[in-house]
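One protein chain is absent from this view; the other protein chains keep their places.
Residue numbering begins at 1 within each chain, and the chains themselves are lettered A, B and C in the order written.
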Amino acid sequence: MVGITKRFPGIVANDDIHLTVKQGEIHALLGENGAGKSTLMNVLFGLYQPEEGEIKIKNKKVTITGPTVANKLGIGMVHQHFMLVQPFTVTENIILGDERTSSGFIDYKKAEKEIQQLSDQYGLKVDPRAKASEISVGMQQRVEILKTLYRGADILIFDEPTAVLTPQEIEELIEIMRNLIKEGKTIIFITHKLKEIMSVCDRVTVIRRGKVIDTVNVADTDENELAALMVGREVSFEVNKEEAKPGEKVLEVKSLVVEDHRGIHVVDGLELEVRAGEVVGIAGVDGNGQSELIEAITGLMPVKDGLIQLNGKKINILGTRKIIEAGVGHIPEDRHKRGLVLDFSISENMVLQTYYKPPFSKGLIMQYREVDKYATRLIEEYDVRTPSQQTLARSLSGGNQQKAIIAREIDRNPNLLIAAQPTRGLDVGAIEFIHQRIIEHRDKGKAVLLVSFELDEILKLSDRIAVIYEGKIIGWVDPKTTTEEELGLLMAGRSKKEG
Amino acid sequence: MLTNILQTTVLYSTPLILAAMGGLFSERSGVVNIGLEGLMTMGAFIAAITSLSTGNPWIGLIAAMIAGVILALPHAVAAITFKADQVVIGVAINFLALGLSVYLVKFMYDAGQTPTVQKKLEAVAIPGLSKIPILGPSIFQASPFTYIAIVVVILSYIILYKTTFGMRLRAVGEHPHAAETAGISVIAMRYTAVLISGALAAIGGACLSISIGSEFNQGTVAGQGFIALAALIFGKWNPFGALGAATFFGFAVALSLMGQLIGLSKYVPSEVLSMLPYVLTIIALASFVGRAVAPSALGKPFEKGSR
Amino acid sequence: AGCSTSQQGGGNDKNAGFKLGLVTDTGGLNDQSFNQISWEGAKRAEKELKVDIKALESKRDEDYVPNLTKFAREKRDIIWATGFKFEKPIPEVADQFPKVHFGIVDSNLGGKVPKNVIAVTFKEHEGSFLAGVAAALTTKSNKIGYIGGISSPLIKKFESGFRAGVQAANPKAQVQVAYAESFTDVTKGRSLAKNMYNGGVDVIFHASGGVGKGLFDEVKTREKGKFWAIGVDMDQSALAPDHTLTSMVKRVDTAIFNITKDLKDKKLEAGKHLDLGFKEDALGLADSKHMSDDVKKKVEEFKQKIIKGEIKVPKDENELKSFK
């Protein structure tokens, strides 16, 4: 890609970018949120037309006017946000747009067979008949990869594929990427996780504010240098924290049972307690009841059986409003679905749980001036980058959206803060900031329940780690004495002793 | 009596089914269509005047389809290209169709209705099948429109679920960006769907003016487009579902008419009997049909590159 | 519609002659019913009496008052309002314009007719009675049908008269009654007719506006000479020439013409209710080749009896119960 410039109203997302990717390599793209990585790849995939610059493939100049052209040129893309049609089966999703028909009808049988073959060839385990809405995130990712392979892509673009994966799934994905290279493919890999870059990539290009900073060989660099290149300053990976001083029991969960809409016990006799002044991390593979546990505690899902106590008071019959008032803060795992009203201003979002209380309202009337004042303070304190507090939440970048949520939840000073995947998809700078805030909250003597698929994050932040498996806590570990390997085994359902 | 009920059911539901199938295509592609009423009106009008001028109702039928497509075009342009609110555009289509057709009738005939269409598409018995007791006289001795409706439902099902076109159409209605990245032109698919919608709804209207009735006036469609829309939603945006819902509605009307004919109106006012189909529909929805999931992208204009 | 007005109405204000205005109800000028027939009467007045005529169509019930007012402000000499829906607006506007004459068709204004209003009603029950006689004498199966539009007192009046006529001429015959609760739903009209004919009915009378078109659509598909429809308001035989037994005709045009003429010639004082019937030749059965001479003779006999007052035709359900 030579001299690519892509402008959006008011911003140059890509500014004279030169990117050379060699055949057969895994080339990483690194940059802060909003640096322009996705934009560049969308240009390569033909979704955007650049204002300037040209694209050459095998030294031949090409014009990519749309995804179809990109496909023909052997370019496939796995998008940052999954592009799966939820009610469709895996097979339908894969063949969409490149269907092979026999006498006018789609030949599902043949397609299924082909997909099975492809997935065996590259070690991608998928069930061709499953519905996209019912498969795990990891499998959705593999379906996205299969989509590109099915179209015979040679150059694969992975836009932040690991942001939503569990460590096991990331391992698998990295294995898959290695297989693909062996089969002669070329990969462009976007990620915020430096460790992944170090482990699989050959070269890395760092982008900052739409400009290329540098392209380096992975062998010649280290994580600290990359982080500095990308953010433009030193970044510390360590979380500085004191020893925890656990106090009173804040949250107590006893033999909790939660049923999902199919009537399956997704949380099944779970026991848990979190004390004031400590961070309890919950480690586990996705789908073992983490989400349901949180939704049950926060009153978003009915409790089938068992007890949830907050500061010794039973809360599992209360509604969400009462639970919030009892002192629960919640950073939800899906910021777009739960965390924000995207069409509200930042201001309005900042008082999502407190709008009805003084000073934000008096009697029946909202006091928007107070709301704005409050929002302005939070925006400043939590470094939310936005032109004003009146900006719609929709137009913020993911990182800043997350910061806004964290500001809101922590500033309410809850006795129990539940943080679910608090740093998903964020760049290292933002992660550093958020981690500090969570620890500060703990140090104020509050309880924190952290749910994350990032073992790193869990190990760094937690004072105690509970491992969840099939809806139960199957073991507790001390982050200071355990290793990622040990944790991984536990998460796979093996008890400590067997391991 | 059963035969009577079934005959009325078939008679009543045929135009509803056709219009609902029209709505199906449009809405499955993600474009809300509350303009069904207007499309039916235009279909009824054009079918009547072409049948009158050519003396051949089949030409009337085809002309109605073409008119439906032409009327659906501004709908498509406004809703897809200009990303206007789809509901408003549907309302505008209804205004346009009713205003234009009634105006033209007055202009052409100096009357509030077209003259009577003499050569119509009346019931045709299918040899053999029409002799089956009960079912025969109701289903196999019906208007060509009824057969067309049944064929359209089956074809819609096949197209939607078995062909490339249908799969792409559904993808566009559920997740247009996914479709776009798969190399499908969302715009082209939606245009096609809205135009098909116009053709089918117009046939539904034509059924009213050149088969069941024999003229067009401003009361010819009178709300049936909205009932068809309801049937589409009631049938959960599925061809057979919509067929079932439209038939259910026709059946309820048949029951209410039958109620009068057996003398129930001595005890129950006939207005109350006429309410029956609407009340039954609500009861059915509230008690067992329940939640219907609309195509996810329904009503949302598609913008390239956004998410 | 509008275009016809422009050519025929002229709208020449300098013309000091007699001016007529006609406001339709929501059915519009070309409803093939009383609005249209009234307009025919006005047109006749234009031709024969050189009256200046103009019409306004109402789209909604709310339009009645402004439309009447418009004509009143133009100082039209007589403003006709067609339909019972004007029974409230007419007194209201008439009160404001005491110098202008108004006429209303199909309502007696509850007996309280203002000084400047002429209320005209028709004895539809008597006409329907004759339709009943014709049906009763034509049926072979002794099963007769009646399809009503919306069950309102006026339409019930048709039903009562019709049923009384059937009863008088052929006590063995049964009348099946149904209301579509609509004036436009052709499908309902057709379904009702289909069900009735399937059930053995062979003559059906309707008073249901557009719904009745469905009756003619249905009867046309059936055996000639065996299944019959009876039209209403005007001669509807064109809709199904071989199947229309007759029609119960209501001569609104004649009434409008005559009253306008009398007003113009100052032969009539306003502030009256005129209930028109056979005597005024305001009602009757349309001539039809399908009615046998016998039937025609019987119909004429009954008509005379009604004129003479020997038969009092019931106007509603209660009167029907005590009929004979």
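Quick note on the criterion: a residue touches a chain if its C-beta (ideal position, glycine included) is under 8 Å from a C-beta of that chain, and two chains touch if they have at least 3 such contacts.
Going forward, contacts and distances are computed from a predicted model.
Colleague: What does the UniProt entry say the missing chain is called, choosing from "Branched-chain amino acid ABC transporter permease", "Nitric oxide reductase NorE protein", "Cytochrome C oxidase subunit IV family protein" or "Na(+)/H(+) antiporter subunit C"?
Modeller: Looking only at the record, the undisplayed chain corresponds to "Branched-chain amino acid ABC transporter permease".
Colleague: What chains on display are touched by the one that is not shown?
Modeller: It touches the following shown chains in the full complex: A, B, C.
Colleague: In the whole complex, not just what's shown, which of B:Val87, B:Ile150, B:Ile187 or B:Leu255 touches the removed chain?
Modeller: Of these options, the touching residue for the absent chain is B:Val87.
Colleague: I'm checking contacts with the chain that's been left out. Which of A:Ala244, A:Ala276 or A:Leu340 qualifies?
Modeller: A:Leu340
Colleague: Which parts of subunit B face the unshown chain closely enough to count as touching?
Modeller: Those residues of subunit B that touch the unshown chain are 34, 74, 78, 82-85, 87-89, 91-96, 98-100, 102-103, 106-107, 219, 222-223, 226-227, 229-230, 233-234, 269, 271-272, 274-275, 278-279, 281-282, 285-286, 289-292, 294, 301.
Colleague: Counting contacts across the full complex, list the positions on subunit A that touch the omitted chain.
Modeller: 8-11, 298-300, 319-325, 330, 332, 337-344, 348, 352-353, 355-356, 361, 364-366, 368, 386-387, 391-392, 395
Colleague: To test your reading of the contact rule: which positions on subunit C touch the chain that is missing from view?
Modeller: 1-3, 5-6, 26, 54, 56-57, 59-63, 65-67, 69-70, 73, 84-85, 87-88, 96, 107, 110, 149-154, 181-184, 315-316
Keep this in mind: only the chains that are shown with their structure count from here on.
Colleague: With one step meaning two chains touch, work out the least steps from subunit A to subunit C.
Modeller: Each step joins two touching chains, and the minimum needed here is 2.
Colleague: From the Cα centroids, identify the chain that ends up most central relative to all protein Cα atoms.
Modeller: Minimum centroid-to-centroid distance belongs to B.
Colleague: Provide the C-alpha centroid distance between subunit A and subunit C, rounded to the nearest whole angstrom.
Modeller: Computed from C-alpha means, the inter-chain centre distance equals 75 Å.
Colleague: Could you grab the centroid distance between subunit A and subunit B? Build each centroid from C-alpha atoms only and quote it in angstrom.
Modeller: Computed from C-alpha means, the inter-chain centre distance equals 45 Å.
Colleague: Find the geometric centre of each of subunit B and subunit C from their Cα atoms only, then give the gap between the two centres in Å, rounded to an integer.
Modeller: From the centre of subunit B to the centre of subunit C is 35 Å.
Colleague: Quick check: what residues of subunit C touch more than one other chain, meaning two or more?
Modeller: Expected reply: no residues.
Colleague: Flag every residue of subunit A that touches subunit B in the complex, lowest number first.
Modeller: Per the stated touch rule, the residues are 42, 45, 47-48, 66-68, 71, 77, 79, 81, 83-88, 92-93, 96-99, 101, 104-106, 147.
Colleague: Where on subunit B is subunit C touching in the complex?
Modeller: 3-4, 7-8, 11-12, 15, 106-107, 110-113, 116, 120, 122-123, 208, 212-215, 217-220, 222, 253-254, 257-258, 260-261, 265, 269-271, 274
Colleague: Give every residue of subunit B touching subunit A within the complex, in rising order.
Modeller: Those residues of subunit B that touch subunit A are 158, 162-164, 167-168, 170-171, 174-175, 177-184, 296, 304-305, 307.
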